[in-house]
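Scroll down for the structure; my scribbles are underneath it.
Every protein chain of the complex appears in place save one, which is left out.
Coming up: subunit A.
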């Protein structure tokens, strides 16, 4: 074939255009607080918008209070959430009580919004079984093995479908790094193959501990990965709570109607460290990188929209912060009052019907514990 003649396939062109459907992340309010999609904003009442802001202030205060508690040695492993308030609160508020949440370790705020208590969240962080038990609430515990919650969501969604539950979906979170896991693909693909009702969130906060997003994959967006599984997906401005909520609501409706799953990539940023356990972001990222993201703070833009509408004041926010701080201190007291755990209980829970050697060990530990 002569040079320059048309080839049967043009890989360069395919590669250059594969992210085309994802060129414009969904946005309602831009980083300056300007409403770029007034039609969508008009669907929300003043009360709803104020409630969004309250929830973000709540999550930011929770973050700050947990950092204090961590410094005081009163929490165990805790994953900071500042910066991700719009992504977390905007998404979780689109779901109903009957929906099943499969969280990862950065998703305690969504768990609390979905019905468990702050004290339970603290108990999970402190390493107490009560932090895993959310009876009559539709949720798992925060998953530590990145990706496991994705394959389990496939099962929950299929179970919902087989139970013929109406108006019920599963929803699940991971981060940008999580999309590199085999379980991520298996979870989304199984759910798609079974056309089961689930919404998969990828909170792309730019960093998997110290590894930047671009090192995870050559794909331009994480949302486009869903295409390979036959799943519709969207990228949304994860610092814009109205945009996140709107796409989450639509995704939920789509999945609940029996159309199969949806993948949502929220573009957000982890303002703080990976965890409270000694991670220092200054080792791997620069102030120049952080600055534009700090300026994109989801609270700043929502504060501006509400202030312009005369629905919000600094005084009101300061009072809320104090109230939330008091709530979190109360929750910490409750968590600290939880009964000490017993090894004999751990043994009792290992099997439904304890094996003979476990029975023997239960007796040994009960004897020790009664001394």
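Throughout what follows, contacts are C-beta pairs under 8 Å (C-beta built on N, C-alpha and C of every residue); 3 or more make two chains touch, one makes a residue touch a chain; residues count from 1.
Note that in this section contacts and distances are computed from a predicted model.
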Match the chain absent from this complex view to the correct UniProt protein name in "Fe-S oxidoreductase", "C4-dicarboxylate ABC transporter permease", "2-oxoisovalerate dehydrogenase subunit beta" or "Nuclear transport factor 2 family protein".
"2-oxoisovalerate dehydrogenase subunit beta"
Full-complex touch with the removed chain, picking from A:79, A:112, A:156 or A:331, is A:156
Any idea which of A:59, A:85, A:99 or A:183 touches the chain not displayed?
A:183
Sort through A:72, A:314, A:352 or A:370 and give me the one touching the missing partner chain.
A:352
The one of A:67, A:129, A:250 or A:311 in touch with the missing chain is A:129
Which residue numbers on subunit A touch the omitted chain?
100, 129-130, 132-133, 135, 140-141, 145, 148, 150-160, 162-163, 170, 182-183, 186-187, 189-190, 193, 345-346, 348-353, 355-358
